[in-house]
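Part of the complex only, each chain left as placed.
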Amino acid sequence: MDDRKIFKVDAVIRPEKLDELKAKLRTIGVTGMTVSEVYGCGLTMGHTEIYRGSVMAVDLMPKIKVEIVIYETPLDTLIDAIREVCNTGHVGDGKIFVSELYTAVKIRTGEKGGIAIIDNKP
Amino acid sequence: MKLSILFPGTLAWALALPAAALAADDTAQELSAGDISYMCVATLLVLIMTPALGFFYGGLVRRKNTINTIMMSMVCLALITVQWFLFGYSLSFGPDAGGIIGNLDWAFFNGVGLEAFKDYSPTIPHVLFAMFQLAFAILTPAIVSGGIVERTRFPAYCLFVVLWGTLVYDPMAHMVWGLGGFIRDMGALDFAGGTVIHITSGFSALTAAVLIGARKGYGSLTLRPHNMPYVCLGGSFLWLGWFGFNSGAAVGATALTALALANTGIASCTAGLVWILLDRMVHGKMTTLGLMTGFVAGLVGITPAAGFVTVGSAFLIGITTPVICFFFVSYVKGRLGYDDSLDAFGCHGVGGVWGALMTGVLATKSVNDAGADGWLYGNAAQMIPQLTGIVTGIVLAVVMTAVIIKGLGLFMQVRATDAEEAQGLDLIDHGERAYNKM
């Protein structure tokens, strides 16, 4: 195992940005990602919904969480790529949370550590 | 071998039933194929309203109560059909006892045969009339469920439905529509059941909602509809079936049927438009739920009037009813604080009263000889039987609903516990979940 770190980057973004982000990540050599549907609240005060005359303040907005584990790709490149695509300048653009992984394993091969993330040769 | 050895006794009545024991041929001459055709269709249209109501209501609740809410409607099909066959039809339409209720002569559909029954349905088999009326009897308690969803235990609810059908619906139907019923004899106009169905169910829903209490977190939590397409789906078929509901009340396929159908369409669609315009004026947006609620309000309003008024009057009912219901649902309800979860009272109770009044005002013999002229046509006296019907319906509904719910509470659990409510009644009462992903 080499001493580069494996980072897990969780980006909570606007749903409509997903397609663009996917395309962008491919260009910077990210080899995989895991996407899930989440609901978020932050500075955005949410929106109001109206059901039969009762106006409800809904503060949980649909967001998309993209989890990207990187090893070779530099963290800053990734963060910049995400910001480039997802930054609209309006409240609600989302956050990026970065943590360090202890290790990673590729289930198919059993490879452990950074090598598990390097996927460019099948 | 004699089979009666194998099926002793229990089957005796099935054999003995004169119900359908008359051959069709004997009476064929008085039956009309066209009328039978339409009344079969109308019966089916009203029958589909019950599952449709299930979806309308089921979409409005939270996910964990989806199935339970749908079941609260659908189980009425099973419960009331059996009740109706055993004794309900007889109580409602059977030989009169004191102007209040029918006796049990027609229990087990005894005597309800394939021939026409002149006073109710001169051109279609009596049994078809009984089935058409059954569809109404099923739907009515299902509407009541709208007031008490998401917190009422299912076994108690099932008993409630049967008791309510017997103690509220059957006498009310008898009084308004049954031969010898005292409100009928007063000359009250209720074409397709504004009093019998909407006033009773609406006020019962209110009573039950108050007695059972609000849902946990009512007012603070965001109790949003979990699936608006279901609301649209259920609402659409509810609306569709209602045409059969109103036009089938003509008991045949006549010009009156066509009039009731046209009035139903014009009143409901106009009311839908009015509601979304109010939505837009008050909240800035035309909502889907508003459109559906407007449709329902218009339908409730036109129900008692459908075969008694001109299309112009239907348009007027379509304009006024949603305004009143909108006001109730948006302002009055919030102020009074009862949790009529799906606005069964706000739509059916309030709209039903308004419709019954409007029928008294707008009815005219020029479209229906068998009706009466209303206030606007110079007959202010028509308001008396109308008011009698309304008041009787309200009192019967409120008192009996309270009696039943309090009564049931004596020996079984009516209200879900906090933990049950938190988990959701789909799992608690049915052991099923609406949606399974894993």
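Letters A and B name the chains as they come in the text, with residue numbers starting at 1 for each one.
Going forward, a residue touches a chain if its C-beta (ideal position, glycine included) is under 8 Å from a C-beta of that chain, and two chains touch if they have at least 3 such contacts.
What you are looking at is a predicted structure, and each value in this text was computed from that prediction instead of being measured.
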- [ ] Only one copy of each distinct protein chain appears here; write out the full complex's composition as a formula using the labels shown.
- [x] A x3, B x3
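One rule holds in what follows: only the chains that are shown with their structure count from here on.
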Open item on the list: Averaging over Cα atoms per chain, report the distance between subunit A and subunit B in Å.
Closed with: 52
Open item on the list: Quick check: in the complex, which residue numbers of subunit A touch subunit B?
Closed with: 49-56, 58
TODO: Enumerate the contact residues on subunit B facing subunit A in the complex.
DONE: 222, 224-225, 279, 282-283, 285, 287, 289-290, 293, 326, 329-331, 334, 343
